[in-house]
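The structure is given below, and queries will be raised subsequently.
Left out: one protein chain. Kept in place: all the others.
A and B label the chains in the order they appear, each numbered from 1.
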Amino acid sequence: MTVTLGPPLTDAPARIRVDPTEPAVRRRFRPGPGLLAAGAYLVLLVVAAASPAALAPADPLAADPLAVLSPPGAGHWFGTDHLGRDVLTRVVHGAGHSLTIGVAATAIAVTGGVLLGLLAGLTHRVADEALSRTLDALSAFPMLLLALLFIAIAGPGTASLIGAIGIATLPHHARVVRGQTLLVRRSGFVEQAVTFGQSRPRLVLRHVLPNVVGPVPVLAVIGLGEAVLAAAGLSFLGMGPQPPSPEWGAMLSEGRNYLQVAWWISILPGLAVTATVVSLTVVGRHWQARFDGRRR
Amino acid sequence: MAPLVTVEDLHVDFDTPTGRVAAVRGISFTVDRGECVAVVGESGSGKSVTARTLVGLAGPGARIRAARLDLAGEDVRTHRARDWRRVRGRLAGLVLQDALVSLDPLRTVGAEVGEVLTTHGIVGRRERAGRVAHLLDLVHLPEPERRARQYPHQLSGGLRQRALIASAIAGEPALLIADEPTTALDVTVQAQILRLLAERRAAGVSLLLISHDLAVVAQVADRVLVMRDGRVVENGPTDRLLRAPEHPYTRQLLAAVPSASSRGRRLAATPPVAGARVALPARVEVRPADRVLDARGLTKRYGEHTVVRDVTFSVGRGETLGLVGESGSGKSTVARIVAGLLDPEAGTVSFEGTPWSAVRERTRRPMRRRLQLISQDPLSSFDPRYTVGQVIGENLDPDVDRRDRRPHVVDLLRRVGLGPDLLDRHPRQLSGGQRQRVAIARAIAPRPSLIICDEPVSALDVSVQAQVLDLLAELRAADGTALLFISHDLGVVHHLSDRVLVMHDGTVVEQGPVGDVFTHPRHDYTRSLLDALPTLVAAGRPQEERP
Partner (left out) sequence: MRALRAVARRIGAGLLVLWVAATAAYLALLAAPGDTVDNIIGDGADTPDIRAEIIAQWGLDRPAVVQYVDYLVRLVNGDLGRSYLLQRPVSDVIGEQLLPTLALAVAAAGLGVLLALVIAVATAGNRRPWLRRLSSGTELLLVSTPSFLIGLLLLSVLSFRFRFFPVSGDQGAGALVLPAVTLALPIAGLLAQVLRDGLDRAIDQPFVLTARSRGVRERGVLLRHALRHALLPAVSLAGWVFGIVIGGTVIVEQVFGRPGLGQVILSAVANQDMPVVLAVVTLSAAGYVVVNTAADLAYLLVDPRLRRS
């Protein structure tokens, strides 16, 4: 037992309060320009995924032999590719692929992760040990290789990508949830609730579950960014939706043969991936910071 | 000769995201050579910032203004980083609270102490080990050569603190600044560290002692400065300040210290009445024979380590039993066993005449509401998602109608001195004292016959502690609730308890009526505890009001 009087004294001035009876004034939430831009981009992305024609009415597969490899300009903002297809139209139509794969894979990973994590965190030590070791073993496989193994069994395509990325990222989520569950189970307020005479199921439902599951959406947003990145990588290797589907990674792969003469075919879809992941990370981190602030 | 330290009209402001905050607002003082000056204040008084400003470490974002800021004849107001480095360790050494975190946990004690020597080029590489051993010997660290090779976590709290002091005096500075140097320590160790500091002062070092505890600094300081809200409210020789405090705040601080002489009276007078104490409401009759709780032969082991050994005691209806012990004495383990959160290896607990330990949780559950627990850190005992209203409402009788719950909670808040405006606030938005009041409101909600209070006031400032102790005393008188009051602070226990239990190394070394045990201790350990206890000079205490 250690006894501390007064706040811990560190070199951080932000924690200095003049009146100890007056809690620090909480700052009102004001989103910065970065967060706004990231949010706007994500909204655009969702619109593009839901109804791409609203943003880019042209056909993403329509080739125009008269306008092959034309650079970005007034007619084609992102230029055209080796078949004369409009790159912007294809990027817009590709959003659906990326988001579908990302969201579905994250859903698998988060759902499975939460269930396994809760199971490990709430059950007996033996079950926990067995589950944890299995998760350890599963995370020993590098994500990309595990995905390749999955594809070797199930063949390339969207469904394979979803399954592969979902399973490969599941152990991480399961571990986080398990850790959080143990933390909450051993926390002071759960112990205190025991002294109120609450039954175990009631304790779990009222105190453990809400505090474990609360941060999960935040995790999911950041995990979604990783899934989109992984999907692009696997598609680049030819394991995802097959050409001529306008998938971002696949577009890069197709365009890289023309890199020397027409950089826009491959670089611009790549930048779409980067912008998506950056936006998701910015929004996710901000949410997380707010969440942590609320719990402190 | 000019003073070693001269401070005139010092202001320290901090730029924070929420605006500029004034931490120190125009203070002046001096420290003479060989003098010990203490700065006393509660949290937020600006005492630590003042200390750190003297070594240029007030922190990033600090804005410092002063009419004079002299250290050993040097004007340090215009000092740049280089100049400060020359001052630190060589002109002034700094000792912080709790060496477990104030010494680098990844480096050996020897490396930490030796760092000063290398930084200032005091001794060559070859003589370093010898000098480090000499320094550790100087602070009475046994086996200095072996200790120098150990890491901070391998040393006990007291030895660690000695090592920290050794590192601060390694550069032979004329000024030693000690910021809460004994705060995390047990009372017996605290006494040793204070003796060590006094020894350094006798060797000619000036001391600037920062503390929240008047009784502690009274042991060594020549002069005391009382700070509040960034200002010095009173400054005078220790004797005079304790004997005849001039400022109402100083008086209030002195009156707030619980002890034998404050029994039965309020610690926090509202409004503060000079030199007078107000009696607490009379209590219902205490019936020790009618036992609420009976613990026999409790034993608990962790691995090969026995933390609690054959502990037997009982609590009578309406009685307050104090449980005193230093860290590691096993008192918190006893609290957890009694609270039914931990099963003992041997021994039994019975509560209100029914078996309490070694029964299924299902059996215990209906009785749970009769026995409540208040812990040291109320915030961690609240679900982080809950508002104050939900926290308290959770412990209401489940049969209370949904519509009646809110008035119930408001009533409970009123009983602990809080307004209904807090209902929808989150506990983390409250101050430490308010949080502990919420915890108390939650504990009294089911009208328990016994409340276990595990160090309930240890994290609070002395004036807030006084208010919370007064509140507990009032509630106890009104409800006739028995308390098992666990604390490391003998003064607090003496103030509040009817009987006391002294624990040491997992066993009860002595128990009896609080007056007997504290005035005629029979066990050596109790005696050493009482000897180590820093007390305010009796004459300095405010006059008692005759009942």
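Going forward, a contact is a pair of C-beta atoms (placed from the backbone, for glycine too) under 8 Å apart; a residue touches a chain by one contact, two chains touch by 3 or more.
Owing to the predicted nature of the structure, the values given are computational and were not obtained by experimental measurement.
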Of B:Ala62, B:Leu94 or B:Val349, which one is in contact with the hidden chain? B:Leu94
Where the complex has a chain not shown, which of A:Ala74, A:Val126 or A:Ala140 is the residue touching it? A:Ala140
From B:Leu57, B:Ala260, B:Val286 or B:Ala477, residue that would touch the chain that is not displayed: B:Leu57
Chain A residues that touch the omitted chain in the full complex: 8-12, 133-134, 136-146, 148-149, 151-155, 225, 229, 232-233, 236-239, 249, 252-253, 256, 259-260, 263, 266-267, 270-271, 273-274, 277-278, 281-282
Tell me, which residues in chain B touch the chain that this view leaves out? 52, 55, 57, 60, 81, 84-90, 92-94, 96-98, 101-107, 112, 115-116, 119-120, 151, 153, 164, 167-168, 170-171
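To be clear about the criterion, only the chains that are shown with their structure count from here on.
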Residues of chain A that touch chain B when the two form their complex: 1-7, 9, 11-14, 16-27, 187-189, 191-197, 199-200, 206-207, 210-211, 214, 294-296
Touching residues of chain B toward chain A in the complex: what are they? 14-18, 21-23, 42-44, 48-49, 57-62, 96-98, 179-180, 183-184, 212-213, 229-230, 327-328, 331-332, 339-341, 361, 364-369, 371-373, 375-377, 380-385, 394-395, 428-434, 455, 458-461, 464, 488
